[in-house]
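Of the protein chains in this complex, one is absent; all others appear in place.
This part shows chain A:
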Amino acid sequence: MVVGAGPAGLAAARAAAEAGARVRLIDSAPSAGGQFFRGRPDVPPVHPKVEHLADSAVWHLESVHNGHTVRVRTGPADAPVRRGVTLHADALILATGAYDRALPFPGWDLPGVVTAGGAQAMAKGHGVAVGRRVIIAGTGPFLLPVATSLAGTGATVVEVLEANGPAGWLRAPRALLAGAGRLGELAGYAKALAAQRIPYRTRRTVIAAHGTGRVEAVTTAALDNGWRIRPGTERRIAVDAVCVGYGFTPQLELAVAAGCRLRDGFVEVDAAQATSTPGVFAAGELTGIGGAKLAAAEGTVAGTAAAASVEVPRAALRAVRQGRIFADGLAAAHPIQDGWRTWLTDDTLVCRCEEVTLAGLCDALDRHRALGVRTLKLTSRVGLGPCQGRVCGRNAAELAAGHTGGHYDPADTARRPIAAPVRLGELAEEETVEEMNGQA
């Protein structure tokens, strides 16, 4: 069973099917491809022997003595009736991907401020631009394709701001070498930006958004190496949309439910993509942010290893090794620096669902001595709303650690036994159990 039909999941399903396993591929979107292939004509087809469950959300995962049981609801999230099914598999491949991280700053809750990934999905999926005059800010190479996509929809991209410096790459020559292919791709984007006269500035970012009812302008500022604002460098720019992307956060709840060990916030895997939980494999952005090509290679390894009947192809293993070196270089060149915490003011929202401000968070820390993630949530209400901490959990944990000097494990915010919203009436239903014995 493969969960997630992005580059990693598609490759894993294909490899497992080719190795002779019976494979189900479960994905929440109406069609396969994930965020990466959304709206692209080159999305790889689902292998004909793979049973693809589209529009399907896994809301519960249970490890049982002879495998894994997942509970799925099929149908659009807002449909009056969704079909429920309980599936059993010997081996499970998690390829649930990542979503992009937004850091809070004054005004980030205004309409018109979106994540880079959200803007990209609208541009690629629907050909719609998030605004007419757009500024893009954050860190990492993903900002570049977002800029070209937005320009392609007719929006004016005012500038692209990279919070880190350009020198990061020079410190990772091995990564440069390993990622020669990816570099060419990035150079292509950079060329496209230049051709369209979109300025690309480093060590600068958006530190505030302004507007009544909607974003009308932003303040940008130059940053030092730790991402503190350089006084006197603030500039106000009129825009009607802001796209922010500060790297990616892995979609961890199923891996956490399966009991997989984490390392640095990602799922720990061995050379065969096996996690610490027997029979559970992970591939793609769950194991580290490395892009679609690495994800697909990891998927091929995981799919073959999970099917357990043929040898893992060496080419895929090599591609994973090379890809990881590049990914590590990427991570080293685009770190998130602690200085972002100084961009917030007391009334900046940390948690949008529950409208918890920085002052509210600090009050819970000071007055209630909230020294753990669970206590912090229950005293400040951060992460208790509909997003269940997916947007704010990591930011809140880092702000709390900075404020108290204590340890707040961001993985604790990914503990969600109900992995996707399910209606009470659906929970109450008698379940239909389907076995997949003897197969992956």
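Everything that follows uses one rule, which is that a contact is a pair of C-beta atoms (placed from the backbone, for glycine too) under 8 Å apart; a residue touches a chain by one contact, two chains touch by 3 or more; residues count from 1.
The rule is simple: contacts and distances are computed from a predicted model.
Chain not shown in the complex: UniProt lists it as "Glycine/D-amino acid oxidase-like deaminating enzyme", one of "Sugar ABC transporter permease", "Glycine/D-amino acid oxidase-like deaminating enzyme", "FAD-binding protein" or "ABC-type lipoprotein export system ATPase subunit".
Of A:41, A:184, A:232 or A:425, it is A:425 that touches the chain left out of the display. When the full complex is taken into account, the listed residue touching the unshown chain is A:370, out of A:3, A:370 or A:411. The omitted chain makes contact with just one of the residues A:22, A:38, A:52 or A:71: A:71. Residue-level contact of chain A with the missing chain is found at 60, 62, 69, 71, 86, 354, 367-372, 374-375, 378-379, 381, 384-386, 388, 416-418, 421-425, 427-429, 431.
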